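What you see is the complex with one protein chain gone and the rest in place.
Here the chain labels run A, B and C in written order, and each chain numbers its own residues starting at 1.
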């Protein structure tokens, strides 16, 4: 059936969560590409639950999909699922995050750790190399929070004059970002910068800062969501480390379709991250 | 310690003494329930505890069963002081208790309730076979027709009482405490119970017996201790005259136990409008072809044995349960089935037999409970007239002499008889045209009963009517203008006030109505589930 | 039913001592959780100098607002021996409806607000109907609504936040430059809750239904109809909480308020209500919500590490209620 239209090619995409506009956009990119390529794309939402993702991977295999895109909830936890897909001879594309073990045909990702470093550098530049800052962490124990936090900490080592005065979790949530920042401002009214591990929390922080946002306090976010980009334009968000989720989704599907058709692909596809700043 | 030396001379030092309580005190927030009570029990006697509602009888026996701990005083068993801190302690001392309120688990089987916490085991696992067999024996001994595997939830209140008795017997105790076991039983069951109690007494068991039915005292008892306001006022032999017992208990004598004032003379009765007219009411497996009417100014009694279906008929009339066919009319207007509000709007009220399950919101105050039925009437533009409700509650509780710390006391902490007064009170406030009373005076002391009868008289005098179910036959006979007798889900006959005697009613109640046998079979078959 | 007579009995314990401290003691005894809150505030003030400032206390108020408003609605449900797991989702759905109809569909703001509150009430009515007429356990009916509400919020918004109109966003601001509107809304909703529970027919019916549903039915209370009212109220309150939340963020998030149902129920229970029904007060619920907010605020001020934070929250919740339960026995 390689000759006739590819409409009977089924591809599965397991998204880690649609709780986050970033992945919603990734999904949108993937769906657009699938439509263009005329393949049947099934999207499932693992709701940030590794075992639900394992279930969905199993279900893809029952549906006889030709290839699978996994956007792992967790890189380790995805390994057994990938192995069973390998056993069933279904090629797997990893999107956004890698998978620790098992044969991944290609990984399409933008690097969270590198992004974190970039965020540190950007914030340092905005602050002129010195200042006191807050860090808003994502949900404790999630890989995104871990990797971005790690990258940021590493990146900050180059700037000894920047001090992190408080580091508190706000669960990637805008409302919590607002509350936590409000509280931290009581204890640390003099801060000059905030790094938030995603744009949602950054937008919450900006709300908490009010008129100070973008003036006396520089906020750097992560993801480059539409709302985030708008805030950058408005000058309240100093910068965001923009991944290109749509592009990421698109490339993942492109590769998955190629694999389904038996073509060879590069084992590593990098989607560039770029820092978006106002000026 | 008690200063009541009056009781001392009577409590002879006796080798056969099982148990003694000296100067026992218990206070609850706002109430002194027991204020230095002395009590003793001998082997092979039935010691009756007598007192008004709220006098402290139940509280006293709860000290023995481990449900409450005394604040002061001592308890001696076999002459040595003991501490009873829980049900286990009581069980070890050989004390078994039948509480005034049932303590059964609704979704467990009868057998399991009987052996609750003491189920026979084999290899560590529950041995159901043995348990059911032993339960069947006990049930046969108390003479109740329930199967060990029946779920308790499905039993009527009289059967629950019999299961409680079987449960207490299963302990083979030396001391058996019975708190108003006869309140919900009909004459027949009471006889069965008395036979059992006498046999136990002959075996040397000491029995503490609480009752508000004075005629039972002479029939069963040996000694009587009278409690008043948390104090033991005196101890007298059981053969004491009833009038004297009443005087000791209430502090005054009662002229007439059933002061029924018949408002409508026999001639006018026929002319009076039927307020309630029931025709051909039937629910398969429960009751068949029930027809009768209740006229203004009348008290109609509904008599019958346990399980005759009286409760089910009145619940159907009130709309609490569905029925299959037949009609219920109030003042000629037909009521829809299964609609409590329609029945209430038409002027019917029902005081249910199960006060805890159906009558009271136990954790709410006396005031809230009394105002429940009239809540809607007390509402203007969505807001409840709370002070008006409070005034009404204060009035009715005074009339019924509810013994309480105040209107804000939780109903759960009232004595059993006082709880019953609250159930009746809330319906008296509702001013229903036809008030149905199901076992209204269950657990109520003689003094308060008369008050309730007076209120019934006032109701009928003002043109209302009362339909009264009672297992207390003298009460039915004493208060009714007419008596309907039910047997096996049918009306077996009707008796006028003059012809209604104990024997006439009983003859109808045990009558095997022709054609009923099939229904009975059906009933039995359905019970298999 | 009402009057929490558990406490009545306590109130009788000191029949004398009419002095000055007696009043305070009475208040503390009367409202169990209050002592826990007082202790918590005391400890936080000692541990962090930033805690006991007017501004911070106002912040705590703002941060308690959404939980408190949700919890007020849930109080009706819990008093009547039900449970409502759907309030977080319903809040998100209502806010999404508001933003979508005003921003994407261009409806006038007042209409959008009515639509949003109507959505909340409708969700509540559906849960209520499933419970009274479908005889579903409240847990299941509202769990289903939790899932449905969240799903619909995602469907309507296509998974992305939607901006809300400027005029609604002003609800998240302050009045006169210092008094936060969410706090005012919270207090207003609290007063309404208190009045409904204590003074209205429906409120009294809630206590009766929660205390003994069968007795309530046989006393002529239309239990099914009242349950519709109860869940509709809860849904309406959830909608208002959702609007307040969205106004603070200036946007409606389909994934907002995830898991808030547990916070709301916890606030009600910490405030002295019983999940088996028949007891509960608006004042208790407010205190419960404040305890949770003080706790989170304090942990931020103290910069407790992210990993330990959850441990501390758990321990303090247990301790707070323990204080109450021990005090009640003492």
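Here is the rule we go by: a residue touches a chain if its C-beta (ideal position, glycine included) is under 8 Å from a C-beta of that chain, and two chains touch if they have at least 3 such contacts.
All of these numbers come straight from a predicted model, not from anything done at the bench.
Which of B:112, B:408, B:439 or B:481 touches the hidden chain is settled by the complete complex: it is B:112. Considering the full assembly, B:322 is the residue among B:79, B:322 or B:382 that touches the omitted chain. For the options A:50, A:156, A:208 or A:273, the residue in contact with the chain missing from this view is A:50. Residues 15, 18, 27, 42-45, 48-52, 54-56, 58-60, 62-64, 74, 76-77, 79-80, 101, 139-142, 145-146 are the ones on chain A that touch the missing chain.
On the side of chain C, the interface with the absent chain consists of residues 83, 85, 130, 134-137, 139-141, 143-152, 154-155, 158-159, 214, 259, 262, 265-266, 269-270, 274-276, 306-315, 317-318, 321-322, 325-326, 329, using the contact rule stated above. By the touch rule set out above, chain B reaches the unshown chain at residues 65, 67, 86-88, 91, 97, 99, 101-108, 112, 116-119, 121, 124-126, 151-157, 160, 285-286, 311, 315, 321-322, 354, 356-358, 522-523, 525-527, 529.
What we mean here is this: only the chains that are shown with their structure count from here on.
Taken as a contact graph, the chains are arranged in an open line, each linked only to its neighbours along the path.
The central chain of the assembly on a C-alpha centroid basis is C. With centres set at the average Cα position, the gap from chain A to chain C is 34 Å. Distance from the chain B centre to the chain C centre is 43 Å, each centre being the mean of its Cα atoms.
Measuring from the averaged C-alpha position of chain A to that of chain B gives a distance of 70 Å.
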